[in-house]
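Yeah, one chain of the complex is gone here, protein chain that is, but the others are all in their spots.
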Amino acid sequence: MAMVCLSDFEAYAKKYLPKFAWDFFAAGADECSTRDENILAYKRIRFRPRMLRDVSMLDTRTKILGTEISFPVGIAPTGFHQLAWPNGEKSTARAAKAMGTCYIASTYSTCSLEEIAAAAPGGFRWFQLYIHRNRAVSQHLVQQAETLGFQGLVLTADLPYTGKRRDDIRNGFRLPPHMKLKNLEGAFEVCEMIPFFHCLLDSSLTWDDIHWLRSLTHLPIIIKGILTKEDAELAVRHGAQGIIVSNHGGRQLDGVPATIDALGEVVEAVQDRVEVYLDGGIRKGSDVLKALALGAKCVFIGRPALWGLAYKGEEGLQDVLRILHEEFRLSMALAGCASVSEIGRHLVQFSKL
Amino acid sequence: MAMVCLSDFEAYAKKYLPKFAWDFFAAGADECSTRDENILAYKRIRFRPRMLRDVSMLDTRTKILGTEISFPVGIAPTGFHQLAWPNGEKSTARAAKAMGTCYIASTYSTCSLEEIAAAAPGGFRWFQLYIHRNRAVSQHLVQQAETLGFQGLVLTADLPYTGKRRDDIRNGFRLPPHMKLKNLEGAFEVCEMIPFFHCLLDSSLTWDDIHWLRSLTHLPIIIKGILTKEDAELAVRHGAQGIIVSNHGGRQLDGVPATIDALGEVVEAVQDRVEVYLDGGIRKGSDVLKALALGAKCVFIGRPALWGLAYKGEEGLQDVLRILHEEFRLSMALAGCASVSEIGRHLVQFSKL
Amino acid sequence: MAMVCLSDFEAYAKKYLPKFAWDFFAAGADECSTRDENILAYKRIRFRPRMLRDVSMLDTRTKILGTEISFPVGIAPTGFHQLAWPNGEKSTARAAKAMGTCYIASTYSTCSLEEIAAAAPGGFRWFQLYIHRNRAVSQHLVQQAETLGFQGLVLTADLPYTGKRRDDIRNGFRLPPHMKLKNLEGAFEVCEMIPFFHCLLDSSLTWDDIHWLRSLTHLPIIIKGILTKEDAELAVRHGAQGIIVSNHGGRQLDGVPATIDALGEVVEAVQDRVEVYLDGGIRKGSDVLKALALGAKCVFIGRPALWGLAYKGEEGLQDVLRILHEEFRLSMALAGCASVSEIGRHLVQFSKL
Partner (left out) sequence: MAMVCLSDFEAYAKKYLPKFAWDFFAAGADECSTRDENILAYKRIRFRPRMLRDVSMLDTRTKILGTEISFPVGIAPTGFHQLAWPNGEKSTARAAKAMGTCYIASTYSTCSLEEIAAAAPGGFRWFQLYIHRNRAVSQHLVQQAETLGFQGLVLTADLPYTGKRRDDIRNGFRLPPHMKLKNLEGAFEVCEMIPFFHCLLDSSLTWDDIHWLRSLTHLPIIIKGILTKEDAELAVRHGAQGIIVSNHGGRQLDGVPATIDALGEVVEAVQDRVEVYLDGGIRKGSDVLKALALGAKCVFIGRPALWGLAYKGEEGLQDVLRILHEEFRLSMALAGCASVSEIGRHLVQFSKL
């Protein structure tokens, strides 16, 4: 079977992953409306492509928070990569480095931050943080990440509690016994059952806690999970250096907008004071182009990265990234853009349908 | 089979109820457009969730007409509960009391008001009234309800005649001989065939008759079945203390709007002079949150309550209410609301699609 | 099988009519978009029903061009009724008379005007006219209709040529040899093959020819097939007494609007100078109510009448009319209207979806 587009990797993963693992990665909250909208919303955006521009030399590079990446697609934070591939996040880190892009490692990795850092030395990585009730755990992780060379801190803002994912409940989802949340081991006893988040995460977190976080690290802080202009403004005011427009892949509150639909108001609100990124629903290079046209500096892929891992580990994830890169480059060319800096709001319009 | 969400109860009820009973509960008028719209309309409403608010303490309590309920979901009036479970409305009353919410008992109950009151002493209940041509019957029922401790009178305004429900006609729907409309027994001879309403209900009822009703009782009067601002204004002017925005579950005039779509204009019209409630289409906790965001003080569930009864009687209905309660609490938290008073119009927007 | 709604008659006719006859009656032009839109468009119209009005006495009577009918649903002109039932248009005439409504007999009837008139003496009928190249034929028919007591002349304006109905071409549709276009027999040799219209109809017809028609008869002239305000204005100016908003059941130019969507602009254009009627897509009593709310004085049914004939001839068509009458009466009541005069534009709104 030729792996031509990301859907091929999805089909492979659905076929070969254990059902409970596939279901966990695929899950959306409640009726999965937002999860599905993340994808459908792209189909309502139309390009206004420009012709007869010199697109013989194409430059897909961009910078996020000052660091260059080969093209504006990074790896979103997702947990439990060993469910997809035995080497787990180590493979993810290697693939991201090989493809010259950014990998946001999750607190809920099945490899430790040390293992991730060691697997791909010098790779460009951010660390995604859930803040636990036991603040010492979070403080330790933040400082460890900084020490290990992670270059940004991504604070997830949309998970005071875990969303209701029906299939996980039906499956009684839990990690297999041989997998561990390595970053949390030793720090305290982990309850492995879902919703284990309930007992560990600090649902009293507010914007003021960003000051505390800021006091722990020199790393730039990126807030993940913003969907409104009001919260975008608050993120800027509380010193965030970046915002990831995200609905957690549709896994938290079902009924929130597709990220590509929420992007516009966030971009307009921040007025270039900080960088805005997006995750959710990216399945083709043209989706990346649409997100950039609407103001995202970069996008991040979640489930497609896991499909790549499920296919062939590090190599499979590189295949996924390579396909996205090629498709993005082609889409740029066909839209008349020779470099990322030529991509702008003029390139798209929302279909009235 | 795990009962994870209300759809699981629906599937159970469809499988295990006799076809004529399932069809009767499921029926909508004509082509069931409105019945289905009641559910679909929620999918067109998008949340604008707010992040990083302290949602560690969640309070779902509210008050309707001065009485506290544990969360803003009550039991809508529906008839013939013995079709779903042998103990009928007695089980309904017990479940509502156990879950700390309001039960609106129907005129067409298969248990008498005395039986209902005795089954769950001290429960919070309202009585739903159809006004019959023989006004003495209605007067008796109203005064009996007041005596038995019912705390509100819900006048159904949208059934001068019964809507055309094709399946009931095809099935020749009638109550099994061993079930009785206990509240009407003895008062007069009941024709048990559908449309028995035609011969009994007073289709000449007008707003002026509310004065007559008012003269019979000290109970607050809630008008059920309002879908327009004009009628909302009339309800307020004629002394109603509450309005239930309802289309009778899509069982009366097919082609009227979904209740969640009609809610806004009613809320705007009454300007907080009376409380506004809603029934129809509530299937998830996030639906409750949307209705409250659009101005409902509380919602009522009809068919889902019957599915709960069909599953395990009192216990099954408690399961349904418990799931809705948990989902509503989680939705509040994920939207950034720690208490019901924080829910407001800012929380939602209508999708243009 | 219980005949509960018009769809039941449709299913019966589809099952029992010969395929070529079913296909002929069901046919729309090209891809049948307009035929299907005629029905779908009703689903986008929402009622604004009013409650607590005295609807104990319901009066569905109305008048068209001064003649009272029992309810505002007549029989649209369709050809070849013997394809549906052996007695053909004689049965149609009897059913219409029995139900107290108007029957528009088609030029392409398989019974003669004399036979139709004799079958139901004193019935309220209009005659539908196609104008032929041989004007003497048309003149004869018009004067015959007047003599026989037809009370109106319906000029079809939308068939200078026959629309392209793919199934009729595939089936090689033609009338069975034992059926005749009785109104055209003797006048000239009829080519029985479709598209026989091409050779007979006068495609040079213009508005000015209405003056010629007017010179032949004292009957009021109703123009059928108007879809725009411009043509509505022309119809009024050329002395039409009525307009039927019609797209020929979607059988002529595919891609024109549903009649219920075109009705508004025609009604607004004529400003009560003439009566406006509608055909196309009426399948339920609530459709009739919507059309009247949008300004139609009366609607006409085409295919449903044929389904009724196919079911049981005169009796079957009466069943169809009786169901529509009952559904219309119930819809009126549930919308809060006790009589046709209370139906108005306030009763409906177009869904934005």
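By letter and in written order, the chains are A, B and C; residue numbering begins at 1 in each of them.
Everything below uses one rule, namely that contacts are C-beta pairs under 8 Å (C-beta built on N, C-alpha and C of every residue); 3 or more make two chains touch, one makes a residue touch a chain.
These numbers come from a predicted model, not from an experiment.
Trainee: Kindly name the visible chains that come into contact with the excluded chain.
Mentor: Looking at the complete complex, the unshown chain comes into contact with A, C.
Trainee: Which listed residue, C:7, C:33 or C:134, touches the chain dropped from view?
Mentor: Reading the full complex, the residue touching the unseen chain is C:33.
Trainee: Which one, A:45, A:157, A:200 or A:301, makes contact with the chain that was left out?
Mentor: Missing-chain contact among the listed residues: A:45.
Trainee: Can you work out which residue in C:14, C:166, C:180 or C:273 touches the chain that's missing from view?
Mentor: If we include the chain that is not displayed, C:166 is the one touching it.
Trainee: One chain isn't shown here. Among C:39, C:58, C:148 or C:253, which residue touches it?
Mentor: C:253
Trainee: Which chain C residues touch the hidden chain?
Mentor: Chain C touches the missing chain through residues 30-31, 33, 44, 157-158, 160-161, 163-164, 166, 169-170, 202-207, 209-210, 223, 225-228, 230-231, 234, 252-257.
Trainee: Against the chain that's been left off, what residues of chain A make contact? List them.
Mentor: 2, 4-5, 42-43, 45-56, 284, 286, 290, 327, 330-331, 333-335, 351, 353
Please note the rule applied: only the chains that are shown with their structure count from here on.
Trainee: Determine the shape of the graph in which chains are vertices and touching pairs are edges (line, ring, star, complete, other).
Mentor: line
Trainee: Which chain is the middle one, judged by CA centres?
Mentor: That would be B.
Trainee: Nearest 5 degrees, what's the C-alpha rotation angle taking chain B to chain C?
Mentor: A turn of 90 degrees brings the C-alpha atoms of chain B onto chain C.
Trainee: Provide the C-alpha centroid distance between chain A and chain C, rounded to the nearest whole angstrom.
Mentor: 60
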